[in-house]
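Note that one protein chain of the assembly has been removed; the remaining protein chains are unaltered in position.
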Amino acid sequence: MRYMPHTALEREEMLAKIGISSIDDLFADIPEEARLGGLLDLPLHESEMTVEKNFRNLAAKNLSPYMTPCFLGAGAYQHHVPSVADHIIQRSEFLTSYTPYQPEVSQGTLQALFEFQTQVAMITGMEVANASMYDGATSCAEAVLMACRVTRRKKAIVSGNLHPHYRDVTRTTLQFMEFEAENLPPVLDRKEDFDAHIGSDIACVVVQNPDFFGRIQDFTALADKCHEAGALLIVVVNEVVSLGAIMSPGDMGADIVAGEGQSIGVPLSYGGPYVGLLATRQKFVRQMPGRLCGQTVDQDGKRGFVLTLSTREQHIRREKATSNICTNAGLCSLAFTIHMSLLGETGFAKLARLNHSQAVTLAEKLEVIEGVEMINDTFFNEFTLRLSADASSVVEKLAAKGVLGGVPVSRLIPDDPDMSHLLLVAVTETCSVSDMDQFVTALKEAL
Amino acid sequence: MRYMPHTALEREEMLAKIGISSIDDLFADIPEEARLGGLLDLPLHESEMTVEKNFRNLAAKNLSPYMTPCFLGAGAYQHHVPSVADHIIQRSEFLTSYTPYQPEVSQGTLQALFEFQTQVAMITGMEVANASMYDGATSCAEAVLMACRVTRRKKAIVSGNLHPHYRDVTRTTLQFMEFEAENLPPVLDRKEDFDAHIGSDIACVVVQNPDFFGRIQDFTALADKCHEAGALLIVVVNEVVSLGAIMSPGDMGADIVAGEGQSIGVPLSYGGPYVGLLATRQKFVRQMPGRLCGQTVDQDGKRGFVLTLSTREQHIRREKATSNICTNAGLCSLAFTIHMSLLGETGFAKLARLNHSQAVTLAEKLEVIEGVEMINDTFFNEFTLRLSADASSVVEKLAAKGVLGGVPVSRLIPDDPDMSHLLLVAVTETCSVSDMDQFVTALKEAL
Amino acid sequence: MLNNKGRPTQPVTAADADAAMETFTGNKGLNLESPLIFEQGVPGRIGVDMAEPKPVKSRLGGLDRKEPVGMPDLSEPQVLRHFVRLSRQNYAIDAGFYPLGSCTMKHNPRINEKVARLVGLGDLHPMQPTSTVQGALEIIDSLAHWLKTITGMPAVAMSPAAGAHGELCGVMAIRAAHEAKGESRTRILVPESAHGTNPATAALCGYKVEAVPARQDGRMDMDAFAAKLGPDVAGVMLTNPNTCGLFETDVKKIADLVHETGGYFYCDGANLNAILGRVRPGDLGVDAMHINLHKTFSTPHGGGGPGSGPVVLSEALAPFAPVPFVTHGKDGFDMVEQIEGPAAQSFGRMKGFHGQMGMFIRALAYMQSHGADGLRQIAEDAVLNANYVRVGLQDKLHSPFAGICMHEALFDDSTLKGTGVTTLDLAKAMIDEGYHPMTMYFPLVVHGAMLIEPTESESRQTLDQFIGAMGHLLDKAKAGEVDAFLGAPNFAPRRRLDETGAARNPVLRWTVPEGTDGGEVTLSAAS
Partner (left out) sequence: MLNNKGRPTQPVTAADADAAMETFTGNKGLNLESPLIFEQGVPGRIGVDMAEPKPVKSRLGGLDRKEPVGMPDLSEPQVLRHFVRLSRQNYAIDAGFYPLGSCTMKHNPRINEKVARLVGLGDLHPMQPTSTVQGALEIIDSLAHWLKTITGMPAVAMSPAAGAHGELCGVMAIRAAHEAKGESRTRILVPESAHGTNPATAALCGYKVEAVPARQDGRMDMDAFAAKLGPDVAGVMLTNPNTCGLFETDVKKIADLVHETGGYFYCDGANLNAILGRVRPGDLGVDAMHINLHKTFSTPHGGGGPGSGPVVLSEALAPFAPVPFVTHGKDGFDMVEQIEGPAAQSFGRMKGFHGQMGMFIRALAYMQSHGADGLRQIAEDAVLNANYVRVGLQDKLHSPFAGICMHEALFDDSTLKGTGVTTLDLAKAMIDEGYHPMTMYFPLVVHGAMLIEPTESESRQTLDQFIGAMGHLLDKAKAGEVDAFLGAPNFAPRRRLDETGAARNPVLRWTVPEGTDGGEVTLSAAS
């Protein structure tokens, strides 16, 4: 078997050196009645050639968004990832290293993490960021826990316009703790009003910008309100490209930003792995979950980087840790850092402008169609349409025509008649004019 | 533009430092009347995203042998290249380095070349090999020139059953020198007879094994005959996998082996780049063309490797060099070395056995078809069929059915009525039983 | 760092340079330095070309970004070179032996990387209609089948993103099961030797963690365990093989005892590698166990992640599994995404979308490559290698627990006592020898622990050389050559780093250096 170097002879010689006569002796501690005699009921090993064919066959059973006009968003966005990013993350030294516990031979990973933390802090307008969480949804839940620790309060108010998965994950995470998340209902027709909910027992308010339906808001006043009440404002961002064009959460006075970094550097990959962003103020740093990389010097006085403040973490603090997270989204954060470095100030802003201009272009084509109503007053690269027909059946019809024409809101917010005709449409730099035209034609036919 | 770091401001500052005021001043040496004013009549620069799309569109216009039952050979063979090989050759340090002229910081390339030379010598049964030529055909031509230098004779006898491209390249290469290649006609119905041609003016005889039609021969007697006459025997191998199963040229007494290494590690890539192999006896080494890597020690006595015997080469000897070759097939030879290292003794032999067994399996299915006649008495993984119809039109019909069903001999040996019904069929480890069955069915229909 | 004249800002005199064998650039041959990306920017460059945005009427509602972000502008070759240089400062499995105990640093096959990137897999959107992703759902379903078969468990929750996340999933299922029965239990028992994520997870589920001590032989103390059990105990979290590299011989008894008191048995499956195909956790009474696909099934560690931690569940816990999950519908595969119908009892959702698909693909490719025969061979070779190292070093290092180990060999630092060399010093000296150190000071139950996990990927020749090198270092330590250790590493890109200073005064991000124009990126140089 190609991955294992021992020959039969070597195995025998090694057993002899260990002083036992059979491999079975190594497994003598296993209760006899539980030991497996034969092989598991699974196929035998296959060649690389066959494995590759297997997966090509599986891939052929899917409709590739890369090869299809694709307008799907709802928290995951199709962007062009520069080939350099994917090349670098496949370098052995990044791909096959562990968490940088030995900093002297992990400066590559560590310096990149320091750069990642800096970029995340910069784009969110915050002071510090950690070295990543699993994804945006878990980052949101961790942000709420963190807010509870910081404020020593137990209740979170969660916007009804937060991505439903983020709401669910937050609720799930808090359910067995002494904390509580109050999930407000989605609001379509007006600005969501938090005032009535904010009181002195509230740890935080969680909002999303642009929200789940794509609308952009200025949360400065809400931040003030929170701060007056001694609560924190958590802003969730699940399309980070928007930060190149719109006011940052930091500018609005957010205390914690929880984000999904997938749009920068990370392929869609059917939903994971992605990269959770978590940024906050310097003063809250000791309540942050997750790894932090810090700058220091070595014995010769040379600048270097280490994992730091690990007294927050499970491997030191165990049950008192700020989180149980260990493995995070390392390689995805590296991809993020590379893509963001390629974009730079100029490219990040331009990418955002391009996404917005693409979205406006498509919106202008769609909102004039009979049976289509735009519900957004504002948007970045995603908006919500109210269709004259049930959105999920329209989407199925579009798929049959080879167009991935948006996400029906009902897939995420089911059993709500208000939502059944709503369609989320995202458009990024990857859409061509002809993609848009195909969509328009197909949608007209489907309605 | 993403590949160029200078900003407009920097360019200006740099010009100032140089002491000139405009970029045009740098090009003042160009005759004024020839200077281009505007841009070339070509499209403007495109994003990476667009370039990728362009090539995906181009790829979609081709019938991929990977996705199609493919039985093409004739000097280029579809084999499974392990992913490790392609991964390693994309490592920056191998991909983006130059010829290892600075051995202290090129030991990676050099040690790999030393391993390549050793592998090539081993599989061909020769004493030494060089660090690669462009491809098998040019290697063949260079082998003939080398034989002329070694023997100080001027005439080469070239087998009629040598791959026509090799014959053409050899003739082309020799045509303006004082050397001459006598190309014998192809022989289908009997063993080719060289005796009449070998004399004291003959520098070498060039044969191929397996030959262009796929037949395997023992050239030991021919080698003796050559040696008696003071000539060298050059054996060409264009399916190196065969060497895992059949007697090596060295065992037959060959003096020079010229080979095409593509089968090991190198993708088909529509015909290039490939990797020319050239192996010979130690005593002829100073007449070899191309680079050679040799073992030595450094100042501290550590083993290391350098390019050596460069007094044979153009950069030292100029018009007296053994060849004009400079850039060779470096990265392809690395891919060869990696693939061969993965195969090892055991895998190389097994791969050869597997290819042969696949070929026999297919042959047994094909030769019983009405209108199909096997012309080979022996073969390794490729054989020639005589069809009841014109082979090139059969091949077109097969292609229309999605089967790449062999190479019509007439594409390489045109204008010869004996050849028009001949079809070269190759089969390797990549063919599945269902591929073979599709071929059989399609061929029956096409005949 | 250089100023814009190309001179070092802290000048190196020729004398200095020679004295310390320092160079002008700070590079040393192929050991190449790269300043922070923020120190390399010049405004106006671009590293990604894109179309000019069409002018449109903005719909941002006037909420435009006002200030620049502050990021540097670089070209593509600069970014590429920067990260290539950084990468060269890392150790990696591909480059050498990485015997980090509890981490299963095995070979990461490249074919897995390749198939994960296929068009039609790597580019799938999580919200495509399920009719357009039947191949993807088939992958999830197949992987689930392999995992269930390997562990002998009836169900698996696929979405957890890592081991710790899997623990959370498993313990939440336990809590949900108790609550469904109307029980509110408060304690979870966790052996002292457990990984930190175990107590941290239990706490996240609102449980009080109670530590169970280890026996002389490195297994959980059964008497202490039995004594702590009770009707308020929700369950036990046991790692098996445990973090001392030992199989918990009383595992079935543990299961029985916890079940008798109405609790559940959570098994930390981080060490599953050792027992693949030799025993199925389902046959040992396990109720929930996470599987680190990034350990046992070789999805690359990637410098810290991403991972994937599916959790196999017993019949008792299966109804509480989180959404989403794949089902076999009438038109092919389907997915349950909401807490309703078959998921009515689900405790909730663990993460956005459907799990770590990229890891699923790699893990399934890895399993197919091994097959039933190869999986068993993995366990055998992994355990063989660990024991070979254990025996190879037994004259030089002391094993706190006698006898056969599983996939990792545990030593303590008693041999170093009095030498002035610590476990840490030894580790740093190993770096100079070209090894990644073993896991140190874990598990906590052993003083100065050294936990060596070679995995099945390593050849006997590698182990022989490692044993030789370790012996050499230990002989040196015992011979009193302390200085060689205290100064180590000497040959790594950095010497020992000041971790205390880093924590005392945390610098967690780059900021514009004082004295420079805040709005402009500094002009410093990298090559």
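Things to note:
Order of writing sets the labels: A, B and C. Residues in every chain begin at 1.
By our rule, contacts are C-beta pairs under 8 Å (C-beta built on N, C-alpha and C of every residue); 3 or more make two chains touch, one makes a residue touch a chain.
The shown structure was predicted, so the numbers you read here are calculated from the model rather than taken from an experiment.
Hidden chain, full complex: it touches shown chains A, B, C. Which of B:Thr151, B:Thr173 or B:Gln208 touches the hidden chain is settled by the complete complex: it is B:Thr173. Residue in contact with the omitted chain (choice from C:Asp123, C:Glu380, C:Asp432 or C:Glu453): C:Asp432. Even with one chain removed from view, chain C keeps its contact list with that chain: residues 2, 4-8, 14, 18, 21, 23-33, 40, 42, 49, 75-78, 80-81, 84-85, 88-92, 94-97, 107, 109-110, 369, 431-435, 457-469, 472-473, 475-476, 479, 481, 484, 489-493, 523-527.
Touch with the hidden chain on the side of chain A covers residues 1-10, 45-49, 82-84, 86-87, 92, 104-105.
Here is the rule we go by: only the chains that are shown with their structure count from here on.
For the pair chain A and chain C, the distance between mean C-alpha positions equals 19 Å. Averaging Cα coordinates per chain places chain A and chain B 47 Å apart. Shared contact sites, meaning residues of chain A that touch two or more other chains, fall at 2, 48, 52, 56, 67, 80, 82, 87, 90-92, 342, 429.
Looking at chain C, one finds that residues 43-48, 50-51, 73-74, 76, 80, 84, 109, 111, 113-114 touch two or more other chains.
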